[in-house]
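Structure provided below as structure tokens; questions to follow.
Note that one protein chain of the assembly has been removed; the remaining protein chains are unaltered in position.
The block that comes next holds subunit A.
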């Protein structure tokens, strides 16, 4: 009797979790399948998982209407350079906060953490004004450089270095290694997985970033993918949602690749952030 109750309970649980998972993935599945419908019949109900007559017409339309390659190139450049920059700044600062002793360490770390509370929308106008005399508005660099310092990344890397055994550095010190050598040959090589977390998080955030590009980039040649996609929305007027959805699917491909390759670091980055150490 008890066993039956147990089995029943676990089936109910799995059913409930499956329902939520379907609701979560449903819109994504719909997006992919509808993007392969002919633009003219893309609004037809019922929605189908496998379209009646699959066609890539919508994808041809996307390539005809917006410069997908240029948008993708811009997005890739911006995202990659931000990710690399953040790995460097966060790796170095995280190490200093975790393993080096210096004056004002606590207040400086507090200052960096406090910037996490500042909404990007509050600083965007002054940042815009700061970039303007430098000629960096409406350039990709103007999007990249301000994103290099990362409070969250510094916080994560500090946690990461704190988690490494202290004895390693002490042993190297006794062997006569200076602070730079200890960093370079003892701790830095161990930091790769932590840096991967920063890289994947940065990619995920900045690949999808919308607000800063919307404000900083005014000419189409500097648009990133999310900006370019919004301009596809004009197709709604003609009822061709499949064109818009094809654009969305195209922009999802790199994100999905990162999801498959980088799911673990991404997940670990988020799970570890909520745990006190």
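A few notes on this one:
By our rule, contacts are C-beta pairs under 8 Å (C-beta built on N, C-alpha and C of every residue); 3 or more make two chains touch, one makes a residue touch a chain; residues count from 1.
One rule holds in what follows: contacts and distances are computed from a predicted model.
Of the candidates "Methanogenic corrinoid protein MtbC1", "Carbon-monoxide dehydrogenase large subunit", "Polyketide cyclase/dehydrase/lipid transport protein" or "Sugar ABC transporter permease", the chain left out of this view carries the UniProt protein name "Sugar ABC transporter permease". Contact with the chain that does not appear here is found for just one residue of A:156, A:182 or A:198, A:182. Residue-wise, the contact with the chain that is not shown comes from A:92, picked out of A:38, A:72, A:92 or A:190.
Interface note: of A:61, A:74 or A:204, the residue touching the hidden chain in the full complex is A:204. Touching residues on subunit A toward the chain that is not drawn are 10, 13-14, 16-17, 20-21, 23-25, 27-28, 30-31, 43, 45-47, 88-90, 92-93, 95-97, 99-103, 108, 111-112, 115-127, 129-130, 146, 148-151, 154, 169-170, 173-174, 178-180, 182-183, 204, 207-211, 214-215, 225-226, 229-230, 233, 241, 244-245, 247-248, 251-252, 255-256, 258-259, 263, 266-267, 270-276.
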